[in-house]
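All protein chains of the complex are present and in place, except for one that has been dropped.
Coming up: chain A.
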Amino acid sequence: MEFRSPEFKTRAVHALHDANLQKALSNTKAGFVVKRAQAAAEMPEFEALRDTAAEIKNHVLANLDHYLEKYEAAVTAAGGHVHYATDAEDARRIILGICKKANAKRITKGKSMVSEEMGLNEALIADGYEVVETDLGEYIIQLADEPPSHIIAPAIHKTKDQVADLFAAAHNKPRKTDRAELVAEAREVLREKYFTAEVGITGGNFLVAETGSSVIVTNEGNGDLTQTLAKVHIVTSGIERVIPTLDDLSVFLRILARSATGQETESYTTFSTGPRREGDIDGPEEYHVVLLDNGRSKMLGSRFQDMLRCIRCGACMNHCPVYGSIGGHAYGWVYPGPMGSVLTPLIKGMDGTYDLPNACTLNGRCKSVCPVRIPLPDLLREIRHNQFRQDMTPKRQKQALKLWRYVAERPKLYHFAERIGVRILASMANGKGKLRSLPFDPGWTGARDLPAPTGRTFLELWQAKRGDK
């Protein structure tokens, strides 16, 4: 996937002026946020489950090597294959090899953010395979030739009319405008793909060491058709996604859907354990799991280890005011929003990712909803510290801060400057009490007015009231 995080600022400005995107984003705010709050309120155990989930993840991370070995042994015993990939290139090489051996032509895919991290689609297409995304959201953006803009709702930035245009162009059928008709049309088109694909690729939300199962949690059932009807099933997942037992899994099943979409449970929670068994009349003949490191092992033992607890529920971005204003594409890589602003610099490096942690307002809503209690604002602040230590802070910003510090450390000078400032603003407002636009920062007043001071500083008013002057 193309890396466009360095263009964050320009892309954010574009996003703010994109009417379709703003319409689509306004649809989402009420949905996910309200439903999650309801789901959490309806479950008295929810907060305790979040604590337990974080504890289980911490326990796994402290013993990750052991649980990976256990998981691998269980998959192998069930007749499957586990492959380890240090980085995206390694993963692409492994998967291209499996597809080649399977003599594949058509490959269906369920939603997998790890496969986006691998840049898998581009590599498969370059090698001549037909790649079909089957999650409806992923299918829509594949037709639009765009990356996902949300980790659980990849086409959240698209309006119904845009989907109608895409389908009409791709399917050679009369343009539909009814939502149900659009969904039915995609169902019909994709059905044939499931039955004719040689390889099906899915993600893996959880990997259970006890049984050697990969688990996906979905609403559409596309992942199930993808992995059931192809001859070869390839699971892509991160090395950190292993958990010890089915009982540990129950905890996550209870918080994942509630945090993600506000549902008590999704329609489908599916466990896959190896290829088809003796006597089975359906299911894949080969089962592979490709586990991606891609910088994860480096986070272990670092100040960023907590990030490895992430279960990719999307709650942090649903509740992020910055994400809510600019959508996911501005972030420029696979993972948007708060979790992406932590992960992108850690995986892709500090170069070109400067703006991501700095776009955060540190309002803390992400942390308050994260089901595994990842202290996202603290991690973002930590990345800012690292940027400062590495002298990456832009010169103008540093000079401005130095100047502010100089003034702030001298109370007399500070109050003098303040008195001048409020008088200038007051005269600019011309008695109207507010400023329509700021000459030195018109962006700030683009969608709001700046309340103008009355002409005297707080300190002046306070002193007058106390009769000091």
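Simple rule for what comes next: contacts are C-beta pairs under 8 Å (C-beta built on N, C-alpha and C of every residue); 3 or more make two chains touch, one makes a residue touch a chain; residues count from 1.
Heads up, the rule we're going with is that contacts and distances are computed from a predicted model.
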Omitted chain (choose from "ABC transporter permease", "Cytochrome c oxidase subunit I", "Tryptophan 7-halogenase" or "Lactate utilization protein C") - UniProt protein name: "Lactate utilization protein C"
Selected residue (touches chain absent from view) among A:190, A:289 or A:343: A:190
Touch with the omitted chain, as defined above, among A:113, A:136, A:151 or A:289: A:136
Among A:38, A:76, A:103 or A:250, the residue in touch with the chain that has been omitted: A:250
Absent chain, residues of chain A that touch it: 24, 27-28, 31-32, 43-45, 48-49, 52, 56, 62-68, 70, 74, 77-78, 83-86, 90, 134-137, 140, 153-156, 158-160, 163, 179-180, 182-184, 186-187, 190-192, 195, 208-213, 219-222, 224-225, 228-229, 239, 244-251, 253-254, 261, 263-277, 279-283, 291, 293, 297-302, 305
